[in-house]
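In this view, the complex is presented without one of its protein chains, the others remaining in place.
A and B are the chain letters, set down in written order, and residue numbers restart from 1 in every chain.
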Amino acid sequence: MIGGGSAGLAAAIVIKKAGLDVLILERDRELGGITLQCIHNGFGIHEFKEELTGPEFVQRFINEALDLGVKYKLDTMVIKVTKEKIVYAINNTDGMLEIKAKAIILAMGCRERTRGSINMPGFRPAGIYTAGQAQRFVNVEGYLPGRSYVILGSGDIGMIMARRLTWEGCKVKAVVEIQPYVSGLIRNQVQCLEDYDIPLITSYTITRIHGRHRVKGVTISKVDRKFDRIIGTDRFIECDTLLLSVGLIPENELTQNAGADISLNGGPVVDNNLETTIDGIFACGNVLQVHDLVDLVVAEAKRAGLNAVEYVNERYEKPFETKELIKCIAGANVNYVKPDHFNKSDQANDIIFSFRVKRPDRRILIQFKDQNNKVIFKRKRRYVIPSEMIELNLNLKELEIPQDCKSLEVEVIPQPEVLIDNT
Amino acid sequence: MESNKNMSKSIPEGEKTIRCIVCPTGCEIHVKNVDGELIVEGHTCNRGEVYAKDEFIAPKRILTTTMRVKGGLLPLIPVRTDKPILKERLTEVLNEIAVKEIEAPIKMGEVLIENVLKLDANIIASRDLIKAS
Partner (left out) sequence: MIYDIIIIGGGVTGCTIARTLSKYDLNICLLEKEADIASGTTKANSGVVHAGYAADRKYIKRNLCIQGNKLYTQAHEELNFPFRRIGSFVVALEDIQIGELEEKRKKGLQDGVPDLELILDKEKIKQMEPNLTDKVVGVLHAPSAGIVSPYEMTHALAENAAMNGVKFFRNQEVIKIRHQEYVFTVKTGEGEFQSNNLINAAGLYASRISKMLGLDYFDIMPRKGQYILFDRNMLHLNKILFPSPTKVSKGILVCPTVHGNTFVGPNAQNIVDLDDLSTTTAGLKEILEGGMKLIPNLPVRSSIRNFAGLRAVPDTMDFIIDNTDVYGFINVAGILSPGLTSCFAIAERVEEFLELLGVEMKVKDDYNPIRPKPERFTNFTREELDKKIKKDPLWARIVCRCETIPEREIINAIHAPVGATTVDGVKFRCRPGMGRCQGGFCRPRVMEILSRELNIPMEEITKRGEDTNIVVGKTKDFILRKLEQEGR
């Protein structure tokens, strides 16, 4: 198990319960992953039917894993994973480790987009952090990055940090969002920004960072539909710290170096069993696709764990069978779809599809079509937003997909006009 | 004489537009105090109506923050109120928590401040924290 966060713990627990031997390799000084620094509440509503803080949520998994005797190594960095399922790792008690596994689960999580990857021009003063870095400093290491803040990006992490910093006596001047709408949950907009009169400035972005040694302020400008700066709309906001909350990227360097295929969303290509293109290597959690709810991470991880168990028990070292695969394609207004493909022979099982839309929309229709444009499945929804991943559990056999189906396209389109008002 | 407790509070005057957070639809609900009665408009479900009324009368929040630790693996432990408390008292409670330092080891759920500021809520630990090695 590469990674001892929520995904790694949840998968390890089901594997141990199934009677197999599992070893978690974790790079940090304790188990728990990123959820440990998310000290706000809102976790566990699906998984435990309770509202918990991040640490409370993951502590339950840590406790269960410890009770079951799940083996783990901390302060351990995995350097390489090979196609033959050998893991090279290192820590300062064991030194170099070479571990052979029957199956591997990738649960390394994701990293944040940085200033460099969004090509933001300006000086290089001290005082620029990603929201997650700031969260780590404030909640775990115990230090405050600055006194007065501007936050770029209205995703949940950015808004949560706005409130967190306010609660530590700092001043958050504004949250700046390039889209015309808030990126994260309305609940966070209300309880993190509106509660504290922190302005949310939409359709704006930061066009300049001021200050040579330390941030002195930022210039924000309005943007048009193509996200180009509108001349004459510049505004200066004084601050000594800039937090960037501009996106998450699945952390797949190990996956890529192992030789597994990587899909456009940044995560490994997987089938309906969450197995990558390397036999016996599975992926779950943020390393596969960036999730919004850790509850869904855990559900996905449990599935990956069970699939890995089935692989070890039924398929390990058996002759390789080529499977007929049906491709899953992202259609209109869909950013990506997981799984990237599924086994035709697995049709009789429930398959969980997850995807995100590109643009928000209301009164839409989700449709699955085959390569001949035949609609296999459709479902209405009141609204869709990019910041909310959509999961659908479908049984394709019951839906009677055609025998010659080669691909499924998932699209999100406006609901067709209703001629007769049925309300 | 006005009671200090969370529970009994008289209904505020005037009106307010409240954004509902119960589901992501985020209805804008208008709540108005008309001669001691609350008129609620703009909601599309019952839960929204209940939420809007509560928000209007006595907005409450769960507080999640950190408390300083002595002798622990980490210098801070995440804590929270075990019940929602009045939004207007949050800063005071934050101050109470800031001046306190707690000693490791600590277990998740342990009460670190009992009945903080007599608001009928405890400050509890959000995780286990062992002693520093």
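In this section, a residue touches a chain if its C-beta (ideal position, glycine included) is under 8 Å from a C-beta of that chain, and two chains touch if they have at least 3 such contacts.
Model, not experiment: these values are computed from the prediction.
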item: Candidate in contact with the missing chain, chosen from A:His46, A:Lys71, A:Arg214 or A:Lys323; value: A:Arg214
item: Option touching the unshown chain, where A:Phe48, A:Phe137, A:Tyr196 or A:Tyr316 are the choices; value: A:Phe137
item: Residue of A:Cys170, A:Ile278 or A:Ile351 in touch with the missing chain, whole complex considered; value: A:Cys170
item: Residue, one of B:Thr44, B:Asn95 or B:Asn115, that touches the chain absent here; value: B:Asn95
item: Contact footprint on chain B, counting only the chain that is left out; value: 66, 68, 75-76, 94-95, 98-99
item: Missing-chain contacts mapped onto chain A; value: 27, 75, 77, 79, 90-96, 111-112, 114-117, 119, 121-126, 130, 132-133, 136-139, 141-147, 168-170, 207-209, 212-214, 240, 253, 256
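Definition applied: only the chains that are shown with their structure count from here on.
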item: Inter-centroid spacing, chain B versus chain A (mean Cα positions, whole Å); value: 28
item: Touch list for chain A against partner chain B, complex; value: 29-30, 32, 36, 39-41, 51, 53-56, 58-59, 62-63, 138-142, 164, 167-168, 185-187, 189-191, 194-195, 382-383, 385, 388
item: Chain B - residues contacting chain A, complex; value: 19-21, 24-26, 61-66, 68, 73-76, 78, 80, 87, 90, 94, 108, 126-128
